[in-house]
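Worksheet: one structure, shown below.
A single protein chain has been omitted; all remaining protein chains appear in their positions.
Here is subunit A:
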Amino acid sequence: MIALLARGQKLASLGARALHAGVQRDPAFSQLSDKDLAFFEQLLGGTSGVVTDSDALEPYNRDWQKKYEGHSRVALRPRTTEQVAEVLRYCSSRRLAVVPQGGNTGLVGGSVPVFDEVVLSTGAMNKILHLDEVSGTLVAQAGCILQALDEAAAARGFMMPLDLGAKGSCQVGGNVSTNAGGLRLVRYGSLHGSVLGLEVALPEPMLPSGPAPTPASAPGGGRVLDLLRTLRKDNTGYDLKQLFIGAEGTLGIVTAVAVQLAPRPASVQLALLACPSFEAVTATLRSARRRLAEVLSAVEFLDADCSALATTHLEGVGNPLSGEGGGEGGAGRGQGDAGAGASGRGSPFYMLVETHGSNAQHDQEKMEAFLEAAMAEGCVADGTLASSEAQARAIWRLREGISEALVRRGAVYKYDVSLPTAVMYDLVTALRQRLEGAGYGAAAGVRVVGYGHIGDGNLHLNVSAPRYDDDLLGLIEPYVYEYVARHNGSISAEHGIGLMKANCLSYSKGPVAIELMRRIKGLVDPHGILNPYKVLPKP
């Protein structure tokens, strides 16, 4: 899905420099030498496991939004956990910095080198290890693509407990390391709950003190943390795996994941709704929670600008309620088509409401009752219920394509925040007014849009501009972070910190918390070789 990079959009060097501002390469790290390359080639079996060609290195060095670019001279593609542990052992001894990289679909510059860090890609570790149908558990190597895992689960009547727009490219190890949220967190919970076990490669060996096996003889040299159990309940000591879920590759490299699958629903109902105001959106959310209750599986919202963007910049994507877009055979009602009841006018907000259940008749009745009530109460002005898989996919494409559409339009400043749901959209309006007042309004080609997981209190705030502009960035940051901090919200609901927000952690976490994080980092990675410059602020 996010496989295509925006065409004709060179790396916005202005933007990149601003985003890297203040970050200097740590002189404590060594430079890569030919001897190092020879070691990697010998360990990983020649050139298939070691990428050094400058063209081939491009996708490893740059993120898909083309906002962050490093200049690593090598990308490694190990196939086994032992190889990962051995690479870490070597890099630690040589003081070579390492960037763990999965599908490279992150949105905060956390998965690409800042300077010349060695890229360690999990892409070649893509085997499914085990699927147990009785317990509904799946064990897979970290490099398995999320969509592939979902398809394997589907063949046995299960589904992965998370879903996101990047599913065609993102890898499960990266999902875990970033604690990815996605579209169905409101129903299936976060990875902190659905991950049953992990296998992690650590940068330094962890072995008990006293007479003990020497590091060389311990499995993985004491660097492999084996927490790979498929047990739903296991209260035996500290739950270490939780540390690595969301650590963004700064504490260890996830090499295998055990996850609790959910039964694949027999019935999926999806409605696209048009709401006349944000108050109507929140009222619809409350009504959906109450009336759809246990079958509610996703609640998303988007504003009119998002709908316009997605239908304008993406092929064949349409909004059946506004009549926008569609192209040949798309979701739109078609230009000039006399569709009965076509309003032709957009609505300020749209919502996607989805249910997952075991009984189609039961779920349809609940959905129809909810929709009738919402229309009667005036929270929903118009809507449509997908009557086939094809229509459901067309509706999801409208919501999932917003990110891609933004990248195609031009420069994007992307924010992902948690705020009290009732006032969530106020931030979008406030920022829009602020930028308009400073000359960065609609006339200047700037659009401030809001969409996201309203069921989780998670707003995706995006500023779309014709080009990256330091002055514009200065108007957005730290304004957005300060606004969120004032509301006791989170400056990163699900995208993570990466490089982008590494100096902003204090907007959402206090000094005691940050100090404890530093100490844990220092304990697990004393030489700081794993994903440096990211997550934790400069001391």
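FYI, a residue touches a chain if its C-beta (ideal position, glycine included) is under 8 Å from a C-beta of that chain, and two chains touch if they have at least 3 such contacts; residues count from 1.
Here is the rule we go by: contacts and distances are computed from a predicted model.
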Chain left out of the displayed complex - its UniProt protein name, from "Electron transfer flavoprotein subunit beta", "alanine transaminase", "BHLH domain-containing protein" or "Neutral alpha-glucosidase AB": "Electron transfer flavoprotein subunit beta"
Residue among A:56, A:266 or A:423 that touches the chain left out of view: A:266
Among A:383, A:457, A:498 or A:532, the residue in touch with the chain that has been omitted: A:383
Those residues of subunit A which, in the complete complex, touch the missing chain: 154-155, 264, 266, 268, 271-272, 320-321, 326, 329-334, 337-341, 360, 364, 368, 371-372, 375, 380, 382-391, 393
